[in-house]
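One protein chain omitted, others in place.
For clarity, chains are labelled A, B and C in written order, and residue numbers in each chain start from 1.
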Amino acid sequence: MSRIQLTLVQIDNYGPWTVTPAPRRETDLQTLQSRLYADLSQFVGHYDCYIFFTRFDNMLAVTNGMDRAAHRRLQETVRNRYPVTVSLSTAAAESPVDALETASIQLQRAGSAQDRDRREILRIEETADTDDRLHIAHFDVNDVTEDYTDEINAFDTFIEIEQAYASLMRYFRHEYDGLSFFVGGDNIIAACPELTENAYRDAIAHVRGSVDVELKVGVGRAPRAQPAGMAAKHALETCRSDGSIVEFARPTA
Amino acid sequence: MSRIQLTLVQIDNYGPWTVTPAPRRETDLQTLQSRLYADLSQFVGHYDCYIFFTRFDNMLAVTNGMDRAAHRRLQETVRNRYPVTVSLSTAAAESPVDALETASIQLQRAGSAQDRDRREILRIEETADTDDRLHIAHFDVNDVTEDYTDEINAFDTFIEIEQAYASLMRYFRHEYDGLSFFVGGDNIIAACPELTENAYRDAIAHVRGSVDVELKVGVGRAPRAQPAGMAAKHALETCRSDGSIVEFARPTA
Amino acid sequence: MSRIQLTLVQIDNYGPWTVTPAPRRETDLQTLQSRLYADLSQFVGHYDCYIFFTRFDNMLAVTNGMDRAAHRRLQETVRNRYPVTVSLSTAAAESPVDALETASIQLQRAGSAQDRDRREILRIEETADTDDRLHIAHFDVNDVTEDYTDEINAFDTFIEIEQAYASLMRYFRHEYDGLSFFVGGDNIIAACPELTENAYRDAIAHVRGSVDVELKVGVGRAPRAQPAGMAAKHALETCRSDGSIVEFARPTA
Partner (left out) sequence: MSRIQLTLVQIDNYGPWTVTPAPRRETDLQTLQSRLYADLSQFVGHYDCYIFFTRFDNMLAVTNGMDRAAHRRLQETVRNRYPVTVSLSTAAAESPVDALETASIQLQRAGSAQDRDRREILRIEETADTDDRLHIAHFDVNDVTEDYTDEINAFDTFIEIEQAYASLMRYFRHEYDGLSFFVGGDNIIAACPELTENAYRDAIAHVRGSVDVELKVGVGRAPRAQPAGMAAKHALETCRSDGSIVEFARPTA
């Protein structure tokens, strides 16, 4: 069945830490955050999972295939190598929004994100099974290099991409229960429930209508995020070669 | 005088590289991008400069104080440690938008971002002087932990922050020639021209009106990004303690 | 049975690369090497394996539990994130020296380490089974902080440790077929065949006699390097508290 497991990763008491005893140097904070994200990306990659940087102090991971021991090991390696610790909350559901809702509530019940005594919480409500399937959609912007990067200034290009992302992330979440994440360049990757081609066409039309940016999308389905995401990338290559705007990969498993 | 130097950092031919000979593993790309950004953050930090990840394949840095030799050294260290190379284009102007416009055009004239033969371009039109001053504004969201993180699910909190950022980045660029960047958590840092308190109040009101998120801001001014940004952080702490929404730091130099 | 799997990791054509087209900046090379090692350490850690930096351009890993797919994935992640590639050669035997001998020959037969066309070789002769056991010994220097670090200058302390290591590594390899590696501080970790307590006592006596440094050692045994090494660390803590010089951990599995 279609079922996705999400893990909310939250740096413990991070906001207060960044300004205690005085505001810390921004370039150090940026380095800390992006390296922590990079390490977690390699970590979950070992389980064929994905993690998105989101707000950096709160990250979201698609963790079908990661069990409790793997989550504990993740907390251990952060504790051993960083000046901060992380709390984790995991849940699984047919829809990404439902899974995240449960994961968020579990963590909120354990205490505030800025509670000094709430450290290294681990809540795992329920996990996905090996015969569950999840869906990953990979969007990008049509002709971004030709129409934007090589034509207008770098910030104005970035404005277009951000408007598209802000539009898609909200619409897709409220209409289709999908969680979409900007991952650099002109790429947006979404954790999705099972959706029809029309749903994707509608979301793309919504972005076109609201901010006048043209997206296309490849969709993959697999027991874990990495093969689903890789199938989505290949489907997106098919969009590129065929000029289509929605492509579903053949099921890989 | 008020004058800012910006450097556009562009990974050469990155898009094609990510799918050649076949799409590369997403967790590796995420690790590569975020570590490259982290390294550049440490690098420019040595000159008391700032860099923003922006799209990761195109990054923007405030580089008052970095000369041509420093830019060359940055290209060298990337070439020595990464599978990709970077092109750099630098310009200075009273307004960040003008500086960026020049920097973007310089790089576009050297060839497309996806031209295989365009590698390690270095264009430096004009640089800021040691007696020039630049402005950094540090925005955050009021009560984000209490009102969002601890209350609603992690993605819905992120939606609010992204809508606020998408609204601010566009308005602030078009109305006030400022370039604003999401830097994690609920923080947005902007490279600004010299602006009045009313300009900041107006930008904050625009965001409140359009997406119903309350921002506050601290503003700093200095010869380089780091001291200006640190002054802005301290001014933001004053907002926090005094309940104000705009605070200017006393000039540090 | 007692059987260890070793992987020789060799950066392809590294020597020539470091001086082409001209000698590269030493601090960049040091960063590249130590980060590559750090990444590989995290990578093999996922399989509860160990890797030693050795010469950095040639590293040795104890890889019981890593199959061909894991080795391929290691090559892929290096290729995706570094300017260099690695070749791997793996073999298993009762004695570490025999395993390494086979692994070395396999790689030498594939071409010279400085052959430009020999890239990303993968040779896996034979692997260990899940019911095989390996032995890890963890040595350190008695009272290194009290007798050396806090008493004589930092380089003279380092000379003592290096002499001890140079003495142990040679003797232990030739007399007992064990491969020992300096891992920082005053610590030496060895991949060993099954050895008696007297063998360890003899090796320690040899070091005492030749360079007048006092070692002690904890020994662990398990199906993989990490639990064996962790058991060895705990055994070494027993040496510390009991004043003994050789301790065997109870078998963990």
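The rule is short, and it goes like this: a residue touches a chain if its C-beta (ideal position, glycine included) is under 8 Å from a C-beta of that chain, and two chains touch if they have at least 3 such contacts.
Because the structure is a prediction, the values reported are computed rather than measured.
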item: Identified contact with the non-displayed chain, of C:80, C:142, C:163 or C:244; value: C:163
item: Contacting the left-out chain in the complete assembly, out of C:124, C:137 or C:179; value: C:179
item: Missing-partner contacts on subunit A, residue numbers; value: 24-25, 28-29, 31-32, 35, 76-77, 79-83
item: Touching residues (missing chain, whole complex) on subunit B; value: 39, 42-43, 45-46, 77
item: Touch list for subunit C against the chain that is not drawn; value: 8, 10, 14-15, 18-19, 23, 25-31, 33-35, 37-38, 41-42, 44-45, 50-51, 53-58, 60, 97, 100-101, 103-105, 108, 112-114, 145, 149-159, 161-163, 165-166, 169-170, 173, 179, 183-186, 189, 226, 229-230, 233-234, 237
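The rule we apply is simple: only the chains that are shown with their structure count from here on.
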item: Centroid distance [mean C-alpha coordinates] between subunit C and subunit B, Å; value: 43
item: Chain centre separation in whole Å, for subunit C relative to subunit A (CA means); value: 37
item: Between subunit B and subunit A, distance of the C-alpha-averaged centres to the nearest whole Å; value: 22
item: Residues within subunit C bordering two or more other chains; value: 77
